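For this depiction, one protein chain was excluded, whereas all remaining protein chains were kept in their positions.
In order of appearance the chains are A and B, and numbering begins at 1 in each one.
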Amino acid sequence: MKVVITGIGAVSGFGWGVEKLWRGLESGATSIREPSVFDVEGQRTTLVAEVGPPGPDAQAEIDDLRNLSRADVFAVIAAREALVRAGVDAGGPRTGVFCGGSTAGMAECEDFVGRIVGVHPGKPTLRLLASQQLNGPGDAVARDIGACGPVIGFSSACASGAMALGAALEAVRSGDVDMALAGGADSLCRLTYSGFNALRSVDPGVCRPFRRERQGLSLGEGAGMLVLEPLDRAVARGAEPLAELAGYGASCDAYHMTAPHPKGDGALAAMKAALRDAGLESLDVGAVNAHGTGTPHNDQSESCALRRLLGERALEVPLTAPKGALGHVLGAAGALEAVASVLALECGTIFPTAGSTPADPDFGIDLVLDEGREMFRGKQTWISTNFAFGGANAALVIRGLV
Amino acid sequence: MTQQELIRERLKKLIIESLNLEGMTPEMIENDAPLFGDGLGLDSVDALELVVALEKEFSIRIEGEETTREAFASVSAMAAFIDGLNE
Partner (left out) sequence: MKVVISGLGVVMPGAWGWDEAESLFSAADPKPVDIDRSAGYHREGGSRKALLVDSGRMGEWLSPMAARRMSQASRFAVCASLMAFHDAGLKPQSEEGTTAVVMGTTYGAAFVTEKILRQILLEGPESVSPALFTESVANAPAAQIALAVGAKGANTTVTQRQASVIAALKQGVGLLMRGVADRVLVGVVDEMAPLLHSILDRFGGLARPEHNGAEVGRPFDARGSGWMGADGAAVTLLEPEDIVRRRGGSFRARVLGAGMAFDPGAPRSGWGTVPGPRAKALRAFLVENAVSPRVIDRVVCSAGGLPEADRLEARMIREVLGDGSLPPVLAPAASVGNHGAALLAGSVLAAAGATFGPTPGFGVPDREAGIIPHDGRTLPAPETVLMTVCAPGGSAGWALMARGLEV
């Protein structure tokens, strides 16, 4: 059974909605900048891909959601956008929600604890914790759309969003649900920002995926949501599928808690598994949406894995690394980046990686820069990679439809 | 004890505490034994952990990966490094 994506929604450093996301990505710009709201006082680095305020119409919609955490709001708004695009009223027992995240209501929880230890003003009210739980955003979406099927949160750090998509794919294929809202959402919080800085993993400037001068990642926030359905059901109700979610693969390095396997063993295994799941081979890969965090370790091991996967074709398969534009949105990354892949397929363009310096030539990859690259409409196959802390790897295969 | 010996003692206790080396005592750590790779077998995360612990304990700021690798090679190297910073 083919499973298709009929709707997409996004919130990112470029703004609210997929249109802003695409305009930002295709222009080669970056949304990583000095924050206006997020507190970086006392931190080693200061840049983030912060989600700015929405336009006035959207603001009213968001004000209505005032009891939700920031991450919840991102998820709900993105889900609503995806459903509008899909042209469907989801909900009921045959709809499931699969949502990745690593922070959920942590930002609000930090405020609560700050008040408890007397460092923040105000009383520690329980309302600050009402959406603290990791499954907060997924539950918020499920409540918003009236989903009665399985609702599951995934929290595997940087691979959460991809895992949620993989689980949704499986749920649709197996007939557990007829429709799935799948994605991820994360908001900036001091715990994560300080933590990555404690590991000295953050680039003091804008991250530079796959460049020789790279020094680390840049953090971001946002959400990506996708509507998944069986192709025949989508067609039967007159929907226009945007792309096919063709495969999912996962693995674990079992190597080290923070460093990836140096030759990319686990990454390679996940990509191969995803292709196998899609009934495809490495020859079918037309473009790569890389994990590309910009850390010395990741980009090194990821490019090694890609060279092993693509063999002689490595330099012919265009690769784009959206974290240069969107920052690393952690639990939302796999989903937001999947939305980017769908947009690329829709528009027929492989969007460029932000920044103008070329890739480290030793990596042997074809890093797309500047204006992006035209992609033949039709069956183009993207492989989207996501490698998490602790060595959990996930890969997605997303294909254009003829 | 000399000044250097005192610092080395303090460092050994710090290493054991901040890296959670349960069951280890300062006597078990030799002054010149390599801390990373072979020897004590510490890794990059331990190195970062030590940086934080040392910065707190000695009120210093440690920058640069190069510095860290040399300075942390052994307890003696660490003691010399700290001494150097305090001058």
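The rule is simple: a contact is a pair of C-beta atoms (placed from the backbone, for glycine too) under 8 Å apart; a residue touches a chain by one contact, two chains touch by 3 or more.
Bear in mind the structure is a predicted one, so any value in this text is a computation, not a measurement.
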Point to revise | Residue of A:Met1, A:Val84, A:Cys148 or A:Leu315 touching the missing chain in the full complex | key: A:Cys148
Point to revise | Among A:Val11, A:Ala86 or A:Met163, the residue in touch with the chain that has been omitted | key: A:Met163
Check your understanding: Which listed residue, A:Met1, A:Ala236 or A:Ala254, touches the chain dropped from view?
Key -> A:Ala254
Review point. In the full complex, which of A:Val18, A:Ala273, A:Leu367 or A:Ile398 touches the chain missing from this view?
Key: A:Ala273
**Study point:** Residues from subunit A at the interface with the omitted partner, ascending
**Key:** 42-44, 67, 91, 93, 97, 102, 106, 109-110, 113-114, 116-117, 119-120, 126, 129-131, 133-135, 138-139, 142-143, 145-157, 163, 167, 170, 174, 190-191, 193-200, 249-258, 266, 269, 273, 277, 388-392
Check your understanding: Which residues does subunit B use to touch the chain missing from this display?
Key -> 18-23, 45-46, 48-49, 52, 55-56
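Here is the rule we use: only the chains that are shown with their structure count from here on.
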**Study point:** Between subunit A and subunit B, centroid-to-centroid distance (C-alpha), Å
**Key:** 39
Revision key, fill the gap. Subunit A partner, complex, touching residues on subunit B are 43-45, 48, 52, 65
Check your understanding: Within the complex, which stretch of subunit A touches subunit B?
Key -> 198-200, 256-259
